[in-house]
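Notes to accompany the following structure.
Excluded from the complex is one protein chain; the other protein chains are retained at their positions.
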């Protein structure tokens, strides 16, 4: 896939996540004990042989830079191609407020223009999957289409995909149109917001939208123009989790307790890479009792854990009970604390004997470095 | 010097440089054919054994990130210590405008607090020198002082240091006070704006200034409090160029045509490291004629060059004349063009036959990617 | 005090044949340890944590896995542009190839490597021991004592002392005598095989030693005694803390078990002195509703449905339902099938312990080394 340049857009809606997205974008949400949401699409690209990747960071730059660094965890610290971060350029003389991401794409035009690759792969990060992009790319190239959209046929019983894009195919299976899922149909084709596009078509669409002032967002510009081009589709059938609100985020985490899901997500088309932390193995002490849980390295566990996702470096002391919860990096749960349906952000500290009880559809959440010493029921 | 943490502050005045600082801070100004101004203080630190360095980038983040990357050119891409970039945090809810850099230092407090080092080295970048910081540091540690200020005794015949800090010593050579040079005295002690300071004293000063609201800039806070602490000084005697306006910037470049200055700056206390570019050797073609010039790699020269500084990858075609000029990276000077007292920024293109003449004290300047096809006299 | 530059030379060429099958395919320093590491991770992490970034690793025996483990040194932050970690195997010149003859000869053959880095001090390390040590403190001691050589020593029980090279010292820690495995020990301070030399002095001795055809070209046997004879200043530096030579299967198993003891002093969770290792990109491990895990260490990528007690699991291990593992060390990729039982064992990489198999018993004092084809008792 050396003829394909990857472009990841991190400017996603992040006001559905309460304290969790206070200083991080959706793409940097911790996931499955040791990952961030962005790791999946990055690893998919790297595993498929895309080695030139541009990332439009959005405004929460610090969090993105901390995680991605020079890209070495994904083997993207390269002289030729590699990882490029596009931070917003702050223009102090601007007298108008910018809306949307189109302007940013235009400003960083030259990166795409001067790249040698003739095709682009555009993606967001919140559709989490382990996908063989190489196969999709080959189909796209062979089809000769201008644009290829990746979708998955879903049956959305829990209405988890409300507001997502849905793709309509005609009877022959050819692309017909794309719209927004309002929940009327249970079965439909979910767009993964991953597109292959020919570079010249990308520029056509971008310039046209800016000159006409017809769109603020790249996706909007793309959809407005689909009728002009030949559009193909690629059907993906593996596991997809859509991280667009707290409920879906929690469900996506708990889903990996199912071994089929975890095999699919972590191994199906290659490994998922993330920033390396150098944690030792997890130490289960003499009072540890752990059931149906996913536990990362570097933990020291002496309490009871059930149906939970425990991130790296967490301490759970003797007598503590943790159920149905997501406990992020380096949280510290002291003696006899009791947590049920809780999401704790990094380095949260729960004092001895404290009880925190959330609801299945509305987990109790504590922010980064929160220190809770009194009971909350 | 593993007990000393380096802190470089890039928020310097950059409105004295015309087009050259449109999208870069002073610290990123190209210098001497292949360097940036910041390379000198970074290399000084690395050569002296400082391996933990925090950089407060100021607002022109992109330019800083492009040059520094992961820090690998300075061998600062490390797990333990290494390079840390502090970009401004944009707070969209802020209802007041921040003035000064003190707030930023306060926000990034924890970096310094949790570092293991007990001493700090604070520096700006615009005082360009090759200095043995290790020697200065040892004197500081042995003296037991709280703060050490580095200075150079200068004779300022050309009034190049107007507005710079000057340090007054008493008859015994001890620190007395620091003030601003208005040009009254030709001979004085120029402060290099490099300080060693004990970490606890740094915090005393920072917190005190914020609580009292007595300063907006860290330097201001420092100077306000000097009387409370024991202050030592370290005398530096090597070459110093002060890059605080266009005239000084041009002079600093031309100064290296003197072999004593170039030996001092490039070799005296270790090499100067910069971002690697992989340019081939410079090719002098059959009509090349070059006199008293500093020429970087990757150039192709077939014209006449005199008293000039030529950066990497510049092309000078047959019949072209370049005198008393600074020609930055990948500029393209076409046939029979004639340049005298000119500063060309990166990738500028001067068309065939074009004549550009500046004055010794007021060079003609062309910005990044400028393309000049008509004569300007 | 002015800091002098010190580089480390790590002797990693030994086979360690007493570890039997564990070193059939790899050199001893590459043997897995502690659920996640290889033995060499300890001296390498010590170097990195001590601020030593130039490390020459002298390899000879089956270096392939070792090389692939070390890679470019990025795991230990030793992937530096100049210096950094450098693997130094034997090489040929016009006179043909020469293998390393002994520890001192291995250093001698790489004099040009050391000269290029122009250090003031050279730290000699071996890749055989489990310990955490700040070599920069030892260097300060070396400089304070104005020693020509400083040898790190550790107190061992008197009844085991005769297994070690022992240092007989004055109250100021200057060395009176060095005895290799004496029958009647005069001291219980054992040499840890860690030396700091002034490079200039060592260089002379290495060159002289190479010319001496009677020499076995070994630090302990030749270089140190010669320096003693010449009246050079030798000091012992007493190390306090966990130190273990994992020379045999039994001591290998014991030192793994030490990590699970209440009295364990080798803190792997100390964030100020991390032990680094090559990172695999594996998901967290999964503990099923039927599992029981007590007093055990588990690494990434495992899937546990059985019960573990006092056991160390490396990565990607599967433990089936009703399987039982006690007092054991299970290396990467092994599978302990449903209902199998394993006591007091070291199970090697990718071994499958079939359903119904029982290795050892609850009250065993023997340690079992379980490979694909056979079980060795020690």
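Residue numbering begins at 1 within each chain, and the chains themselves are lettered A, B and C in the order written.
FYI, contacts are C-beta pairs under 8 Å (C-beta built on N, C-alpha and C of every residue); 3 or more make two chains touch, one makes a residue touch a chain.
Nothing here was measured: the structure is a model prediction, and the numbers come from that model.
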{"item": "Contact partner of the left-out chain, one of C:62, C:145 or C:203", "value": "C:62"}
{"item": "Hidden-chain contact residue, picked from the options B:167, B:296, B:321 or B:337", "value": "B:296"}
{"item": "Residue touching the undisplayed chain, where the options are C:99, C:158 or C:269", "value": "C:99"}
{"item": "Touching residues on chain B - with respect to the absent chain", "value": "32-34, 72, 256-257, 259, 262, 266, 271-274, 276, 278, 280-286, 288-298, 300, 310"}
{"item": "Footprint left on chain A by the chain that the document does not show", "value": "1-2, 49, 51, 72, 75, 78-80, 116, 138"}
{"item": "Residues in chain C touching the chain absent from view", "value": "15, 59-64, 67-68, 71-74, 79, 81-82, 84, 86-87, 89-94, 96-97, 99, 112-113, 116"}
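One rule holds in what follows: only the chains that are shown with their structure count from here on.
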{"item": "Pair joined by more contacting C-beta pairs (A-C or B-C)", "value": "A-C"}
{"item": "Maximum centroid distance from chain B, chain identifier (CA atoms)", "value": "C"}
{"item": "Nearest-to-centre chain - CA centroid comparison", "value": "A"}
{"item": "Separation of mean Cα positions, chain C and chain A [Å, integer]", "value": "41"}
{"item": "Computed distance of Cα centres, chain C from chain B, in Å", "value": "46"}
{"item": "Residues of chain C touching at least two other chains", "value": "276"}
{"item": "Per-residue multi-chain contacts in chain A, two or more chains", "value": "72, 278"}
